[in-house]
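Reviewing the structure listed below.
Note that this complex is displayed minus one protein chain, with the remaining chains in position.
Labels run A and B following the written order; every chain starts at residue 1.
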Amino acid sequence: MIVFILRRLTQSAVVIAAMAVLVFTGIFAIGNPIDVLISPEADEVERAAAIARLGLDQPMHVQFARFVESAVGGDLGTSFVHGVPALGLVLQRFPATLELALAAMLLAVLLGIPLGLWAGLKPDSVAGRVIMTGSILGFSLPTFWVGMMLIMAFAVQLGWLPAGGRGQTASLFGIQWSFLTRDGLAHLILPAINLATFKLSLVIRLARAGTREVALQDYVKFARAKGLSPARVVGVHILKNIMIPVVTVLGLELGSVIAFSVVTESVFAWPGMGKLLIESILQLDRPVVVAYLLLTVLLFVVINLVVDLIYSMLDPRIRLGGGRA
Amino acid sequence: MTQPLLRVENLQTHFATRAGTVKAVNGVSFDLRRGEILGLVGESGSGKSVTGQSILGLVDLPGRIVGGRVLFDGEDLVTAGEKRLRAIRGRRIAMIFQDPMMTLNPVLSVETQMVEAVLAHDKVGRAEARRRSRDALGRVGIASPDERLAAYPHQFSGGMRQRVAIAIALLHSPDLILADEPTTALDVTIQAQILFEVQTLCRETGTALLWVTHDLAVVSALADRVAVMYAGRIVETGPIADVIQAPRHPYTRGLLDSVPSRNRRGVPLRSIPGMAPSALDLPQGCAFQPRCGRADAACSVMPDLAPDAHAWRCWHPHDADAQGAAA
Partner (left out) sequence: MSAAREESPLRRLARDFARSRVAVVGLAVLVLVMLAAVFAQLVAPQDPYDLAQLDIMDSLQPPGTAGGAGWTYWLGTDDQGRDLWSAIVFGLRTSLEVGILATLIALAVGVAVGMLAAYAGGAVDGAIMRLVDIQLSFPAILIALILLALLGKGVDKVIVALAAVQWAYYARTVRGSALVERRKEYVEAARCLALPHSRIMLRHLLPNCLPPLIVVATVQVAHAIALEATLSFLGVGVPVTEPSLGMLIASGYGFMLSGNYWVSLFPGVALLVVIVAINLVGDRLRDVLNPRLSH
């Protein structure tokens, strides 16, 4: 197990290093670093000073070393717009995004697995067909449009739920969370549903395909032959087997949910880091964009690592290796 | 005569497929007494496995029991509700499947899978359930059962997994075990070991055994009686010695002629000509007639199975003493 973790950590480090090179190349080789790192409003003197300060007149490898050094130290430049360190700005918005992403994932799993199980156990029933049609629609609908329709239906027409913002928040571990207050929770519902739609369709498909495959296995019949209740056969023998692909894919999708929260946050004015990214892109606040990018890469790598660990916990064949552990 | 433990009467299990109805089990009847071992023999597709699964109501859709009765201790399992069946499954009738690689859930530990089987029928504590599981593993010859309980199926060899499956089947000392080719997927030596052990365990506990297999040689070493199935029907049944010594149905004889150990050296093995018929397109009357050297016009009417101890479904049976003569 320890060997496994170490090996995965090494792999992660390699990916981070590769991404650092890519980001660096993106800024310094493809783009013009002066545009990225120096505010367009700076005058000639300031520019010259900044170029010298940032070492943009140095050879590439020296610049790369500096870039890595400052990135490791958490210095990713200062926001042109807000005048504060870019990384801090992004980090400050991170909990809102995380809250939204996790709420969406939770919804996708809590609804998707039972629906997928149902559709998989009774593929030819009316309910099974309805579930599958719904999941096809969920795949086709663009997220932002679904979000707008949700607002129109539930906020504008029915007036049941608020249309945007985080609502009232409460503090936990020194961070503000919406789900701890009634008002905040009401604000969380629509964005979470919106962000969950696509993943819900995915979970349904995965769970259905897994169920159809697993339900035909001899071990399911053997479990029934032991006299187990249907609840135990489905809830333990089938569920535990379909959880392996679902968890793997979902874990990997957490990154994509965080990325897609850019859209949902923009629709629902949810003050997360995705909304910050869009604002920064529109305002040409590039240090913030770079900070977001590097943070996201790091996040992705961490997520992949955690997913692998969970995966290995779910599947004894991986956890224990081929033979006796 | 006392009531048999299991009486299958005119059992019919059909599969509704897009291409038509497959009559996998088409009027099968047999009795099984307490402690008796019956071998149910046939090629793949003969309906023998479906017969076994029909007894416990474990046939998956599109398969369905469309007729007949399965009387277990006088109770009809075909009409019994799912709840009633559940109380019988694993407790009074246990089942062992063909491929030990597939019968244990790969993501659950052996302990989980054994303990749940205990708890499905007995209200005992976990510790007690665990103790019983460990004892059951010991009984089927698994060394250091305590350690093995915590393991997962992939850490066992095929033979060991089948022992675990047998141990699970024996947990509640059932009256009947349905064994669906449980040794086919194993090495020959392990196959022999397991056969011997199962036989011993059944004799000790007085458990009846329905041994489903394609292998007549296995049955001849194990069973008290044998029923030979072809295309969804029993074509010959009787005490094992009678059937082996004097097979009457041409199909049974064909099967015996293709068993290597039964033939004298130098005599070439004979296989049955032709192929097993498509279950969708069975000939009128006797299903074996297209492959049978003795078939004539009479065979287009299905012969009946006499209610005798040794009975056959054939208009032109071999003579009782004709064993060994050239066919």
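Definition applied: contacts are C-beta pairs under 8 Å (C-beta built on N, C-alpha and C of every residue); 3 or more make two chains touch, one makes a residue touch a chain.
This one's a predicted model, so the numbers in the text were calculated from it and none came from an experiment.
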Taking the whole complex into account, name the chains on display that the unshown chain touches. A
Contact partner of the left-out chain, one of A:Leu141, A:Ile189 or A:Val249: A:Leu141
The one residue from A:Ala71, A:Val109, A:Ile131 or A:Ile151 touching the chain left out of view is A:Ile151
Touch criterion as defined above, residue of A:Pro95, A:Gly112, A:Gly255 or A:Gly272 at the omitted chain: A:Gly255
Going by the contact rule already stated, which one of A:Ala163, A:Ile189 or A:Leu298 would touch the omitted chain in the full complex? A:Ala163
Tell me where the left-out chain touches chain A, residue by residue. 15, 18-19, 22, 26, 30-31, 136-137, 139-145, 148-149, 151-152, 156, 163, 209, 252, 255-256, 259-260, 262-263, 266, 277-278, 281-282, 286, 289, 293, 296-297, 300, 304
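By definition in this document, only the chains that are shown with their structure count from here on.
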Geometric centre distance via CA averages, chain B-chain A, whole Å: 52
List of chain B residues in touch with chain A within their complex: 53, 56, 58, 60, 82, 86-91, 94-95, 97-99, 102-109, 113, 116-117, 120-121, 151-152, 154-155, 165, 168
Which residues of chain A touch chain B in the complex? 216-230, 232, 236-237, 240-241, 244, 314-317, 320, 322-325
